[in-house]
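Handing you this structure, nothing more for now.
Missing here is one protein chain; the remaining ones are kept as they sit in the complex.
Entry: chain A
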Amino acid sequence: MSKFDTTPITKRTLFSWIINRFRGPQLMLLGVIIVSLFFRVYPLEMQRKIINEAINLKEIDLLFLYCGLYMAAVLVAGLLKYFINSYQAIIGQKILIEMRQELYNHILRLPLQFFHRTQTGTIISALTAELNAIGMFLGGALAIPVTSFLTFLAFAGYMIYLNPFLGLISMTVYPFELVVVPLLQKRYNAINRTRVTVTRAMANLVNEASSGIHEVQANAGFDLEKTRLDRLVERLYIIMRRLSILKYGIKFSNNLFQSLGPFLLFLIGGYLAINGQFTIGALVAFLSAYEKVYDPWKEIIEYYQDYQDAEVRYRQIMEAFDLEPEYLLAAPDRKPLTLKGHIEARNVGYTIDNTTRLLDEVTFDLTPGSHMALIGFSGSGKSTLSLLIGQLYSHTQGVLSVDNIEINEMTKLDIAKNISFVSQHPFIFTGTVRDNLLYSCSALQRSGVLDELPDSPDLINMIANVGLAEDVIRWGLRTVIPPRQAYPLVDKFLRMRDIVSSELRRQFSHVVEFYDANLFLEYSTLGINLTFSSYPGSPHVEGLIGNEPFRAFIKDNALLPWLLELGRSIAKTTITLLADFQNDEFFFQGSPMEPDQLDSYIALVKKADSKGIEQLKDQDQDRFLALALLFTPGQHKIYTISRADKDRIVAMRQKFLQNVLGIDLEQCRNGVLQRTIYDMAQMAPERHAIFFTPFCASQYLYSHSLLDNIIFGTVIEKDVVQSTLAPLALQLFKDQGLLDEVFEIGLDFHVGSKGDKLSGGQKQKIAIATALLKNAPILILDEATASLDNNSQARIQQYINTQLRKTTTVIAVMHRLDMIAGYDHILVMKAGKVVESGGYTELMKERGILYELVNNS
């Protein structure tokens, strides 16, 4: 809750945000505004004096003085205005930060049901775009009306000071406007409210279609979705049309009133001047003042419009989230509870919408450290019961307590500290594996409940417990290790390379293409085939093409014309075959060209055909060269090169290695090459500029993944290599004493957006490990092992049965009946009620429902 305001966030008015916050800065802003008023009126007075005194009396000195003063005042006024505008925007953004933080905090703590019925799109757009629009208004919310009002008064006052009669007359038009404009504005607001609603509906629709894109594509629901959107688009069009008509109507009436003023001025002022009752200087100053007086008036009108707009948005945002969080985050008067884990349910019921009863009369008593399995058909309420114990739902009847404290009376921190919950489809956050494993513990640490996070040995231990070890090794293998982290381990990695090379070469000969300086590499680009090196950006070729020694090499050895011709042929065949498939990346997998390059290559080929390829500009030639150097024969089916060409490339490669890089081929192949210089280039790039790192047997390739380095080749069939290599690598890492280091590397693997690089099983194992690391006295598993293979399920069940016995109270919703024998207590549920309750052996002996379930499964 805010330190400024104890009213719930959704009940506050828009102005309460402004009045209660940043009072000092806002007062200062007001001060500056008042000062600036003087500098805005002063130039008018100078105008009058310039004409009446300097020009009339022909006083050059006075002319210079007044003009100087005029300019100085204008400059100061401009600077002050500049300051006021920026400072006002800054205050607005500061208020916006607090508004956004408090609203986000409020939303995160709303009951789960809120999220079930609210579209994600609504929440996202409320917190981002819609709040932004309000932020623009906030900063000036107080300053603008005050400034405008005071400026208006100042100019009007000056006019009356010059000539009271004329001044009052030119003011008479304003009251009319005070009636007409608000009327139009009111209408505008009403329509604007509908606009926000329709836009939001549109956001929801798009969000829904993109979340359900599987269904849309599988059912070819394109037209259906389009029709739904079209309806909204049409409505939005009508609304926007009416809004524009009104908006410009308001503008028109303003302009009309605005030009009424000069009309009156010239008519009456001119008459007075002709009769000598008014000086020309005063008339000029009066005209300027009249023009200026319109600015604050316009500002007030615009402010009024912005205010109405912001108010509409603000109300709509706050109404969308106008719900009370069910539970306090922390109790104000005590520390979070430390519980033993004695769970008791007496006649617990759960009713939603006052009519639908999902759970009824559930009763059990679970002593600390004992394990209970919940079983039953789907829809029996077993999952709901586990959610009630985890305080994710709130029971509506009976008593549900831990250590005799009612669960509904606990705070969120009490629950977080004492209960670990693993759901059936755990959510994985974007970040590393380590971030996810530590999520629960980090949250507790931030709340001050936990002193220290689990350290690396704890994590590695837990990885093994839940059966993630091989997965973590696999992630480690896929990682391109940063040079500084890899360097100390390079010797050991290279030893593993030797082992793999001597033991697995034969087995992997069809699924891996090993690097060999004497062989053409079908699965590497021609650029890599020629240089047999990794280079900045490899396998991409921009850097390579710009590398002087390489360019000189292909030129001197007459390779350039051949490569250019090759690039042109590849471009031509790609264009012939794929011109109709430009919008589908899938079809470009067999060509080095990208779909979006197709058009430019069509033009380029035309140019080359008419002019001759040698006549092309360097940058055009480079584009053909890029295609040729990116060409990977094993992958790019669009083209092929002859055996003779491949032999020629290998010969050129050897020449390149010897002449350009100065490498002894034999040493490179046999692994006795001095590699310090290449390692140094990685460790201290500012002192050792190395462009090419050769694929020599003794060379660690820092730009490649650990897997590539250990295999020392290109993996052609990833599935085969991964499944064979991971268990073997686990053993090898163990032998080399590298296991912990590789675990560390694997733990830093980035799981992709929401864990999309992980399998369902891996996600569940991570979620279970995360929960276990919290070491809470109560563990709730809601079918937490459902998507694991049999071995992994058995392993985790074994861990629960042995390691958590007597120490942790476990409640597990089970779908596999062959794994429930180890539980102290079984609760069999059906249609929201407990139909059997007792020990496994006891219930089996009774030959009741459990017996039937077990024997029929």
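Basically, a residue touches a chain if its C-beta (ideal position, glycine included) is under 8 Å from a C-beta of that chain, and two chains touch if they have at least 3 such contacts; residues count from 1.
Keep in mind that, in the parts below, contacts and distances are computed from a predicted model.
Missing chain, UniProt protein name, picked from "Branched-chain amino acid ABC transporter permease", "Response regulator transcription factor", "Cyclic nucleotide-binding domain-containing protein" or "Cell division protein FtsX": "Cyclic nucleotide-binding domain-containing protein".
Among A:Asn404, A:Ser502, A:Thr576 or A:Thr802, the one in contact with the hidden chain is A:Thr576.
Residue in contact with the omitted chain (choice from A:Lys251, A:Arg484 or A:His510): A:His510.
Within the complete assembly, A:Lys637 is the residue of A:Lys226, A:Lys637 or A:Lys718 that touches the hidden chain. Checked against the hidden chain, the listed residues A:Glu406, A:Asp584 or A:Asp647 yield one contact partner: A:Asp584.
Listed for chain A, the residues touching the missing chain in the whole complex are 510, 569, 572-573, 576-577, 580-581, 584, 586-587, 589-590, 637-640, 717.
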